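Every protein chain of the complex appears in place save one, which is left out.
This part shows subunit A:
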Amino acid sequence: MLVKNDFRRLDEAGLRERLGHPDQATTDKILDHLDRNCLAFLAHSPFLCLATSDGDGNADCSPRGDYPGFVRALDEKTIVLPDRLGNKLADSFRNILDNGHVGLVCFVPGMTETLRINGTAYVTDDPGLLAMLEQDHVTPSLATVITIDEVYLHCGRALVRSGLWDPEMQDLAAEVPSSGTIWAEASGYAPGVAQVIDDAMTGAYKTLY
C-alpha cells in the first residue's frame, strides 16, 4: 500500500521548530516518586501498557490488566506488578533481564488522563511478595518490581479525542476481524480454523488466573 518509505526524517531541531517547547507547568508536574494523588490513581487502575526493550534497543509494549489496584505500591518509589496467566512468550520478562528500563502508562476506566511511570525493573519469585498478589485463590508465580524514576499525569486529550471511554464507540469492535480470524490467517491455518480458535478463546477467557 505504502509507495515508498523514505519520507523526510527530522532531527530534534526540526522537531522543535514544528512543535515548540513544553510549558514550565508541564515539566513541573514530573515527579520522581508517587505522591498521594498518583498513589490514588494507581489504587483504582485496572489496566496498563508496559513498554520494555532489549539490550539492543528493540522495543516491545504489552497490555496488563487485573482488578483495580493490581499494581501495588510498596512505597513511594517502588511498585510491583503481578504476572498473570498469559501467552508464555515472556517478551517483557526477557527484555527486563537484558535491560531493566521500563515505561508504563496506566488507565482508569472513565478517566481521560493517564498516569505514566518510568523506572527500572527486575523479576522476582519472592514468596512473601507473591502472596500479597493473590487473586481468585491463585498466587502469581512471578512479579515485576519497579523502582520509579519518573511519574507524571499525562493530559487527557488523546483519550478525549479518541472517545476511548464512550460506550457508543464500542460498535467499532464488530468491524475488526475476530481474534480467531487474525490468528488463523497469520499462522496460515485453513479458514475453518478461525471459528474453532474463537470458540476456544471464549472458553480460555473464563480462566483468568
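Just so it is clear, a residue touches a chain if its C-beta (ideal position, glycine included) is under 8 Å from a C-beta of that chain, and two chains touch if they have at least 3 such contacts; residues count from 1.
Here is the rule we use: contacts and distances are computed from a predicted model.
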Name under which UniProt lists the unshown chain, selected from "Acyl-CoA dehydrogenase family protein", "Oxidoreductase", "N-acetylglucosamine transport system substrate-binding protein" or "Cytochrome ubiquinol oxidase subunit I": "Oxidoreductase"
Of A:A43, A:C61, A:L97 or A:L164, the one touching the omitted chain in the full complex: A:A43
Selected from A:M132, A:I182 or A:V196 as touching the chain missing from the view: A:M132
Those residues of subunit A which, in the complete complex, touch the missing chain: 39-40, 43-44, 67-69, 72, 128, 131-137, 203, 206-207
